[in-house]
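I have a structure I would like to understand better, so I am pasting it below and will then ask my questions one at a time.
Apart from one protein chain that is not included, each protein chain of the complex appears where it belongs.
In order of appearance the chains are A and B, and numbering begins at 1 in each one.
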Amino acid sequence: MKTSLDIKIEAILFFQGEPSSLKKLAEYTESSVEEVKDAILKLKQRLSDGGVVIVENRDEVSLGTNPEVSSIIEKINKEELSKDLGKASLETLAIIFYKGQASKREIDYIRGVNSGFILRNLLIRGLVCREEEKGERGFIYKPTIELLAHVGIEKAEEMPEFESMKKELEIFLTAKNTDEQITDAEQ
Amino acid sequence: MKTSLDIKIEAILFFQGEPSSLKKLAEYTESSVEEVKDAILKLKQRLSDGGVVIVENRDEVSLGTNPEVSSIIEKINKEELSKDLGKASLETLAIIFYKGQASKREIDYIRGVNSGFILRNLLIRGLVCREEEKGERGFIYKPTIELLAHVGIEKAEEMPEFESMKKELEIFLTAKNTDEQITDAEQ
Partner (left out) sequence: MSETEFKIKTEIFEGPLELLLTLIERRKLLINDISLSRVADDFIEHVKKLGSFPMGTTAHFILIASTLLLIKSKSLLPGIELTAEEEGSIENLEARLAIYKKIRDASLHIQKRYGKKVIFLANPPKRISIIFSPNKGMTKESLLSSMKEVISSLPQKEVLPQITVKKMMSLEEMIDKLTEKIQNNLKLNFSDFAGSHEKITSSGVKHMVTKENKIMVIVSFLAMLELVKQGIVEVNQDNFSDDISIETKNVKTPNYF
């Protein structure tokens, strides 16, 4: 019997014990990214109501424990778990989470303050990651699988108001970017 | 919804990633060894034909990858171990070397990003080892004896430019405390 793709992927994710990109999974299993996506859907169905769940973030997936069991795992866990976030961190996270990705300039503009210190803190906690912005000087910040895991959701869309907030932020920031004068005045 | 025992056990085994005794599982889940045994039987059935299966060894159980996929897993393992370490990994190692030992918290703070997955990879490759931090939740990382021998030193002080590097790190880590006060005020 040929082993089906979802079984292979489940084993790989378990063995690696860290998030894996869809591309890497495709490579390891000698399949296409599309096939991997389908297999993950299938895997997700098979795992539902079990002790292990799949967390998806953009083009990354990871296995994790069922959020319903969280209090037991917390007792076994030997690493510190951050449970509290300040108001400033929460606002910054909300912008990055709902927008999907945001530059420091955009975050500062929405919050009306310099978010550099907060962003560094979130990076250290592993709740956001950053990438260099194409053609710009700054960085782009993105939510990590770790953030979804801390919030206890399997994908971003599970959050209330996800679609509508995303849209509103996009409209607002597009208007801002076209208005160069205002941006300059703020910097 | 009350989570059933087999789900709890599955999550615990997944998270631990190492064999656990039935007694320990009973303790964690506040059930009897008999109940645990029954739940494991149930779990075994549920997991059969998946990528992750139950592995039993006397009175210990663990999760493991399905033997059917062992060839892929072996391939990935080899690739993982022979892959060149990236810049981030080498920097993390350097911090551990020059500090002699470092907590994850210190490493994260110095690098300004979360080092969880990098440390995990260094552990797998036998380059660092860790022990629980006294009085705190978290781990302290040290170079392994093999790596010290490989590099040709016995202790941190033998590293080139040790004193000046150590000083720079200390200055930064001391300044940390004042910074944290500012964040608290801001949050």
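The definition used in the following text is that a residue touches a chain if its C-beta (ideal position, glycine included) is under 8 Å from a C-beta of that chain, and two chains touch if they have at least 3 such contacts.
Note that the structure is predicted; figures quoted are calculated from it, not measured.
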| item | value |
| --- | --- |
| Which of B:L25, B:V69 or B:I110 contacts the chain that the document leaves out | B:I110 |
| Candidates A:I7, A:I110 or A:I140 - the one touching the absent chain | A:I110 |
| Residue ranges of subunit A at the interface with the undisplayed chain | 14-15, 17-19, 53, 55, 62-68, 70, 73-74, 77, 79, 81-85, 87-88, 90-91, 93-95, 97-98, 109-114, 116, 120, 145-146, 148-154, 159-161, 165, 168-169, 172, 175, 179, 181-182, 185-186 |
| Touch residues of subunit B, complete complex, unshown partner | 11, 14-18, 81-82, 84-85, 87, 90-91, 93-95, 97-98, 110-112, 116, 120, 123-127, 144, 146-147, 150-153, 158-161, 165, 168-169, 172, 182, 185-187 |
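Note that in this section only the chains that are shown with their structure count from here on.
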| item | value |
| --- | --- |
| Distance from the mean Cα position of subunit B to that of subunit A, given in whole angstrom | 21 |
| Contacting residues of subunit A [partner subunit B, same complex] | 3, 6-19, 28-29, 43, 46, 49-52, 63, 65-66, 68-69, 72-73, 75-81, 86-89, 117-118, 120-121, 123-126, 129, 146 |
